[in-house]
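A single protein chain has been omitted from the complex, and every remaining protein chain is retained in its original position.
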Amino acid sequence: MTRYILRRLGWMVVVLFGVAVVTFVIAFLVPGDPARLYAGTNASPAAVKIIHHQLGLDRPLLVQFGDYLWRVVHLDFGYSYRYSAPVLPTILQRFPATAELAVAGVLVELAVGLPIGILAAVRPGSLWDRITMVFTFVMLAAPPFWLGLLLLIVFASLIPILPPGGYGDGLPQYLVLPALTLGLGGAAYYARLLRAVLLDILPKEYIRTARAKGLTGRRVILAHALPNALTVIVTQLGMDLGYFLAGVVVIETVFAWPGIGKQAVDAIFNLDIPLVMGTVLFGALLIVAANVIVDITYTFLDPRIRY
Amino acid sequence: MDPPRRSGWLPVWYRFRRDRLALFGGAFIVLLVLVAILAPVLPIRNPNHGYYELLPANGQPVAPGAMFVLGSDANGRDLFSRIIWGSRVSLFIGFVANGLALVVGVTVGILAGYFGKWVDTVLMRFTDVMMAFPVLLFSIALIAILQRSGNVLVIAAVIALFYWTAVARIVRGQVLSLREKEFIEAARAIGGRPIRILVGHILPHLTPILLVYGTIGIATSISTESILSYIGIGVQAPTADWGKMVSDGQGDLQIAPWLVIFPGLMIMATVLAFNLVGDGLRDALDPRQRSLSRRAFGGVLAGGQALAGQLARQSEAESV
Partner (left out) sequence: MQWKFARQLTPVAAGVLVIAACGTTTTPTSSTPTSGGTLIVTYKDEPKTLDPAIGYDTTSWPEERAIFNGLLDYKPSSTELAPDMAEAMPTITNGGKTYTFKIRAGVKFSNGREVTADDYKYSWERMLDPTTQGPMTGGPFFGGITGAQDFFAGTATHISGIKVVDAHTLEVDLDTPNQSFLNIVAMPFAFVVPKEAVAAAGADWPHKPVGAGQYTLDKWTAGQTLVLKRNPTYFGKAAYLNEVDFQIGVTDELGVIRLQNGQADLVDPGISLPAAQFIQLSGNATFKNRIVRQPNVDLWYLSMNVNMPPFDNKLVRQAFNYVVNKANQVKVLNGRGIINNGLQAPPMPGYVPNYNPLGLDKNGQNIAKARALLAQAGYGGGHPFPAQDMVYAKANTDSDNLAAAIQQDFQQVGITINLKGLSFPAYLDLVGKPNTTPLSYNSWYQDFPDPSDFIDPLLTCGAANVQANGSNAAFYCNKQVDVLADQARGDTNTAERLKLYQQIQDIIVTKDFPQVPLFSTIATGVSATRVRGFSIHPVWGFDLAPIWVSGGK
């Protein structure tokens, strides 16, 4: 067990190193001199040269990469041109908003997705099952930005009961539409996933025994099949949270939600490369961490797995 | 999922055609492809011509009606024509991006699965690295940094850059199990060269699964493209593109909601159609199991398939 955990952590380091290499290379593909962006569009060539040197851009590439890695390990992700501030604090300042949205999104996924999945699994092939499955297909196909805009048309414009985007100092009504948009696609996925896992488990021997003992379909599902299906759900949930935390770019853009995804997109259009690459690195860290945590949790949830 | 024998495709079709949803999706795709190819000769307005003279002085877009069936945009362009022409971009990027991803993914997956050992380790670690990125954010950054926004081939390549990892993992899983099968071992025993075994014996066995994931991959590519265009780094104006049309129209949401509603509907319908066909194909190719996700967590190929489910979820989760 300990060896397994250590191996996963080692894997995490290797992958993050790879991510750092890629982001470094990409940052070097930027056309033009970063020093010029740093200096501002009106800077004189002399000023650019001074800044070029200050940024250490005249050193050999490998030295710069070593320096970059050293700084990344010490949590120094560089300096943002757009915000005139260090990158990591700039990201962390926006991160709570993203985290809030991510958690709310995951809650919507569960609250909507699980009941639908269970009800569909109780009577597979029934009308209800077929309707919900078509519905989930449609939800999975709807582009998230469009779904968000439709919700805005309905709930902020036609029946103006919810605010049309923005953060609103954390007031809950501002969270409703973004969380719904974020969660509905996922809810459809969870509904399908749960239904599938339940149908897979139901014919199993012990369920048959439970039925033989006279338990109703619903009780069988709730008491016996569901706990087993939950391992799969929890795994998926952990991964989802990782991806969501890494930046819910589209939803934040649609609803002007002040998280790290929206910030990174703004940074891209200002060619604020340090902030963009810092966010990518930060996101990768969260995704990889979520992966490892899920793997380790899985070993506890499912005692059959031994390493 | 063994490949059907030559005569075996017929039962697949019989089974597929019983799936009314999949048939419906297939019909929609055929119609869409026809419309996309024929767009230049269809009796519709030029999608890029602005009828400024038909706009009021304050430039408000014209509502759907007699003048424009689906309304006009802020440049007085015919939304209906633009939606028709938009299908060309979506389908082109969908097919090209997915084709690229399949080629790279199949190659990497086969090599890793067949040769194993360090080849497998290196390729799979690299795949791990690619999968650790917040895909959408990184794609946007890449296109912006390369300053190639507007170039459809670059957009397709960037979409493929991340989607191939999913294909590679599925293929690797398949190859791993195939490698142990008797007929492969037999081929190896009689001294068949790896390239012959790979192309002659393993690749044909991958056809069904590639067909299924290829179809779903087109849906994923189209939906990713629409997101890139929505964010503002997709195709160059004035090219008609569904994602960009939604993006351009969202500012006018309160005065001209049709600019958002119709192009978005097309994205949804197209993605849905490809997904339905993919799901239908899966069921038809493997009659023992019926539902998409059910197969993913049961049956003989549990490992690889579960992964595929997760990957599909990843691209879904990250496109928000």
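Chains here go by letter, A and B, matching the order in which they are written, and residues are numbered from 1 within each.
By our rule, a residue touches a chain if its C-beta (ideal position, glycine included) is under 8 Å from a C-beta of that chain, and two chains touch if they have at least 3 such contacts.
Keep in mind that what you see is a predicted model, and the values were worked out from it rather than measured.
Only one of B:Ala74, B:Leu178 or B:Ile197 touches the chain withheld from this view, namely B:Ala74. Shown as candidates are B:Ile83, B:Leu228, B:Leu253 or B:Val277; the residue that touches the absent chain is B:Leu253.
Panel shows subunit A; residues 31-32, 36-47, 50-51, 82-85, 90, 93-94, 97, 156, 160, 163-167, 169, 256, 258, 262-263, 266, 268-271 of it touch the chain omitted from the view. Residues 48-50, 52, 55, 57-60, 74-75, 144, 147, 149-150, 232, 236-238, 247-248, 251-256 of subunit B touch the missing chain (whole complex, contact as defined above).
Rule of thumb we're sticking to: only the chains that are shown with their structure count from here on.
Averaging Cα coordinates per chain places subunit A and subunit B 21 Å apart. Partner subunit A is touched in their complex by these residues of subunit B: 21, 125-126, 128-129, 132-134, 136-138, 140-142, 144-147, 219, 223, 226-227, 230-233, 243, 246-247, 250, 253-254, 257, 260-261, 264, 267-269, 271-272, 275-276, 279, 291-298, 309-310, 313-314, 316-320. Interface of subunit A with subunit B (complex): residues 11, 14-16, 18-19, 22, 26-27, 29-31, 105, 133-134, 137-138, 140-146, 149-150, 152-153, 157, 181-182, 185-186, 189, 192-193, 195-197, 199-200, 232, 236, 239-240, 243-244, 246-251, 253-254, 261, 264-265, 268-269, 271, 273, 276-277, 279-280, 283-284, 287-288, 291.
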